[in-house]
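With one protein chain withheld, the remaining protein chains of the complex are depicted in position.
== subunit A ==
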């Protein structure tokens, strides 16, 4: 597989703020790549460098085999971008803005445009100033998807969309993937990335802290197990790789490292398992491993994973 995006050692400072601090990122052609991180981690800065809107201080970046700064215009004909905060021209209608952006990119598939307008339930005759944030976002999404781009750079594209539109958006991205397009999807909505992405990179303070397929990442992390046993389960705390163990009236709950799941389950079966629920680590938990200390710093105390996952939303 060739790489659609390949970035290494990227740094970028704004005044005294270091937005990117040696960022590495690889996106394979044809994959949907989740780009996860909280606000201010450097997601938008990375994408703007990939677009040639910003110039990196050091490091190398390649997009579709070209240099994003020097070959900007040629590359832009092959990619489409949805900004996180879409601003439209107050006097232009949504339909005009869509056509304008798509034509400047090199062409528009009229049938697909009309289809997308219908699916996203967007009225193209309204003026830009009367659109809500969600509708401005839709204009940018339709403009990006109606043109025939190989690479989609989406910067928190669904920030203003309601859950119904979110579902439509997921369908559309799946379709794009089926058509062989590459997608870089930046988000802090974990459920969305979990549904769409083949691979995920987690960014923190301008650096990628983890990158890989979801199954790879899960392997490296902990599975949560909840079980009811006939006799009280004992001795689990003696096993390697067990964390956050709670036992209460024949109910047991713990987290176990990927490599030690087998031992833990065999031990559990000795006590007569009545019910067993296990779930793989959610992205929330993956994120929390990297951001947990920050949350604590902000006065949030580590409790059980489910309640912390609520707190990150």
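In this section, a contact is a pair of C-beta atoms (placed from the backbone, for glycine too) under 8 Å apart; a residue touches a chain by one contact, two chains touch by 3 or more; residues count from 1.
Please note the rule applied: contacts and distances are computed from a predicted model.
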Complex member absent from the view - protein name from UniProt, among "ABC transporter permease", "Holo-[acyl-carrier-protein] synthase", "Cbb3-type cytochrome c oxidase subunit" or "Aspartate carbamoyltransferase": "ABC transporter permease"
Option touching the unshown chain, where A:4, A:20, A:36 or A:51 are the choices: A:51
Touching the absent chain when the full complex is considered, from A:43, A:105 or A:222: A:105
Touching the absent chain when the full complex is considered, from A:2, A:17, A:58 or A:130: A:130
Absent-chain interface as seen on subunit A, which is shown: 44, 48, 51, 53-55, 72-73, 76-77, 79, 81, 83, 85-89, 91-93, 95-101, 103-106, 124-127, 129-130, 140, 143, 153
